[in-house]
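Rest of the complex left out; these chains stay put.
Each chain carries a letter (A, B and C) given by its place in the written order, and its residues are counted from 1.
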Amino acid sequence: MFEGKTLGTPIAILVRNKDQRSQDYREMATTYRPSHADATYDAKYGIRNWQGGGRSSARETIGRVAAGAIAKKILREIAGVEIISYVKRIKDLEGVIDPNTVTLEEVESNIVRCPDRECADRMVDLIEQVRNQGDSIGGVVECVARGVPRGLGDPVFDKLEADLAKAVMSLPATKGFEIGSGFAGTLMTGSEHNDEFYADNGEIRTVTNRSGGVQGGISNGENILIRIAFKPTATIRKEQKTVTDSGEEVTLAAKGRHDPCVLPRAVPMVEAMVALVLCDHLLRQRGQCGAVNE
Amino acid sequence: MFEGKTLGTPIAILVRNKDQRSQDYREMATTYRPSHADATYDAKYGIRNWQGGGRSSARETIGRVAAGAIAKKILREIAGVEIISYVKRIKDLEGVIDPNTVTLEEVESNIVRCPDRECADRMVDLIEQVRNQGDSIGGVVECVARGVPRGLGDPVFDKLEADLAKAVMSLPATKGFEIGSGFAGTLMTGSEHNDEFYADNGEIRTVTNRSGGVQGGISNGENILIRIAFKPTATIRKEQKTVTDSGEEVTLAAKGRHDPCVLPRAVPMVEAMVALVLCDHLLRQRGQCGAVNE
Amino acid sequence: MFEGKTLGTPIAILVRNKDQRSQDYREMATTYRPSHADATYDAKYGIRNWQGGGRSSARETIGRVAAGAIAKKILREIAGVEIISYVKRIKDLEGVIDPNTVTLEEVESNIVRCPDRECADRMVDLIEQVRNQGDSIGGVVECVARGVPRGLGDPVFDKLEADLAKAVMSLPATKGFEIGSGFAGTLMTGSEHNDEFYADNGEIRTVTNRSGGVQGGISNGENILIRIAFKPTATIRKEQKTVTDSGEEVTLAAKGRHDPCVLPRAVPMVEAMVALVLCDHLLRQRGQCGAVNE
């Protein structure tokens, strides 16, 4: 997923590139990158891999994405669930996207995975500009799960929103999680915020979806909608003040290949984690309450 | 915690009040409250307690707060950790509070548990006004854990921020979670956002704390700082459109005692959940890496 | 379960009895009973309850038996499973019992819960004789689960026999576990031991049941049959050599009410643990593979 462009590259070249890359990381063997896991890993384990392929690399998520692909298939075939994730905002550039109708094709139609094409173009320009400055930027990924059956989730500790929050906050670089109205919902009154019920051919539906598809920890049949904040990448080429592992104060300007914006790559990770949580709760629901209706 | 004022009340009176309260809830036996767990519980279990003391009531959290008290004692005595939570914002009224110095006495000095006294007064007025309108409001609780040792948390799934997110998102009425810079951090560049390191008498510290005390899933010794969004209370006296459990469209205006703002009561819940997560990771750290240094 | 005869006793008498009992246990405050949990609890926790109602008392199992009652009901109603446990052997007195036909009424027809009436009489005499000598005896409890659907259990770590072994070996005083042919099966050749298959109206059945209803960790539809070894009670009135918690070598002759044989009381505990394991795997099976056939 992360190394897509090198697929098909002869092994000899890969090895040479790897040597080159390892050299780029050499300074990091002793110098802690600000806001990176370097220092905390050393504090906890007394050892860490600084060559770029260590356990704090987002490469770790490849196994999650693989498992998520199976979870998505189970969800689709057993319960008709569809999960789509996309870049909602990069820094202050926010796309206009309807989560109820967005398609995978729209998401994959451009390199930043933002289905609002015009906004996507501006995002690409912004990332290019930030890259040239040796800096980095973050943003917000949104994810919608459509067709989720009613009843998934537990009423106390394993509330559906709690498990979704843990799942996505276990991805690298995440700083925040929202479901439905999120933080903005705290500016409304209850009468404005509540999702009124109506009867739709015998089925109970809500007019609005500020709950984000979950009420009291349990899915209500509406679309599940979450947003995740990803911070700007920690490793940048700009010079920063930091310390070495022996406590010496130095400056660091990272060399090597560092992505100035992880958002487009985070999209499939978010999708995978949401799929794993929903699939798990689907199986628990079958265990407790019998077959899930489609 | 929730019934503090009735402590010492003769049992006969409590029972009478309880009968009165149950009557107030009668309409809810068949009518779903918008944005409440009523409908999802019915969908999942086919049964629910509508008298106000059911499993979706925040009364459920009493066991968490009791366990949290023990966790806080362990954290304090073994590792010198101190956890303080408070109301940061109610609707659009936001207090000015320094998480590095705030004290429990300041938090408990007023009924809304906001340590900014002047803002607290305005919050009380706002809640009173909303109560008179039969409406409700939400807001943001902030929680700081000071003196947390370096090294707590796991590098992949059980990242410290992931477990904190799950813990607090399992509380009723939560819609969002942030650690450190949170969603606001996504508007900064990496060079602005990164926490530069410096050496403080041989100890590695950060100048800023946008990481919120956690880097790469592991605590870095700085204060852990999180914020949680609580939506406005679902049950309100204002008339709302809804449906009954047989699918009939009706209106509902809740009777009985319903708190127009849960924020002050949520403060000890957040504190308890943070304490349980930190205590758990402290014990895991001792198991994996031996005694935790003080 | 353990205090059945005192149900209905005025509270004052219970309290007096309790005081008397606590006095009987006083010597044990400092003196470790041989083969009891006294010494290991002190080694692990530095504190223990020596008054007879501590955490190493079999009284702890009351919650398991209560939960087991619910599990048995779920198993019976959803899948038609019936679980019956009984005393198979006390010391060298072994009952002749057919697990395929034994009934709860036969088990409960006598005080030692051995459905072989004649053997039960001899067991009662033996227990009485051992009690008079201030000594204790152990034996074997057998448990059969009939009507268990095919397919319960996992293929690797959570094999059905593994979970059953853990469940019953977590009961106090257990020293051994067998399923099907058990240790005796190791004296046979494969051609003698293997359960040949035959077709019974389209259903695959086995002629013998040396597998004990489980093959490769998964139930095969035959009766599940396990046996558990319970050691003789550790606390006896006969004088024994031991040490105090300060390392002084002394002798101890226990006072107070101590059961010379726990076997009859262990019967419902075993039944409960088996029910909990089977119910858990039934729910997992529904989660993974959909509705369980009856």
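To be clear about the criterion, a contact is a pair of C-beta atoms (placed from the backbone, for glycine too) under 8 Å apart; a residue touches a chain by one contact, two chains touch by 3 or more.
Keep in mind it's a predicted model, so treat the numbers as computed, not measured.
*Asks:* With 3 copies in place, how many does the full complex contain?
*Replies:* Every protein chain is the same sequence, and there are 4 of them overall.
Note that only the chains that are shown with their structure count from here on.
*Asks:* Moving only to chains each one touches, count the minimum steps from subunit B until you reach subunit C.
*Replies:* Minimal hop count between subunit B and subunit C: 2.
*Asks:* For copies subunit A and subunit B, work out whether under half or over half of the interface numbers are shared, and give different or same accordingly.
*Replies:* Interface between subunit A and subunit B is built from largely the same residues.
*Asks:* Roughly how far apart in rotation are subunit A and subunit C when fitted on CA atoms, stated in degrees to the nearest 5?
*Replies:* Here the rotation carrying subunit A onto subunit C measures out at 180 degrees.
*Asks:* Averaging over Cα atoms per chain, report the distance between subunit B and subunit C in Å.
*Replies:* A distance of 44 Å separates the two centres.
*Asks:* Taking each chain's centre as its mean C-alpha position, how far apart are subunit A and subunit C in Å?
*Replies:* It comes to 49 Å between the two C-alpha centres.
*Asks:* Go ahead and note the Å separation of the Cα centroids belonging to subunit A and subunit B.
*Replies:* 24
*Asks:* Check each residue of subunit C and list the ones that touch at least two other chains.
*Replies:* In subunit C, no residue touches two or more other chains.
*Asks:* Where on subunit B is subunit A touching in the complex?
*Replies:* Touch residues, subunit B against subunit A: 32, 34-41, 43-45, 55-56, 60, 89, 91-92, 130, 135-140, 150-151, 153, 155-159, 161-167, 169-170, 172, 174-183, 185-199, 202, 204, 206-207, 210-212, 214-221, 229-234, 236, 238, 240-243, 247-249, 260, 285, 289.
*Asks:* Sort out for me which residues of subunit C touch subunit A in the complex.
*Replies:* 283-288, 290-291
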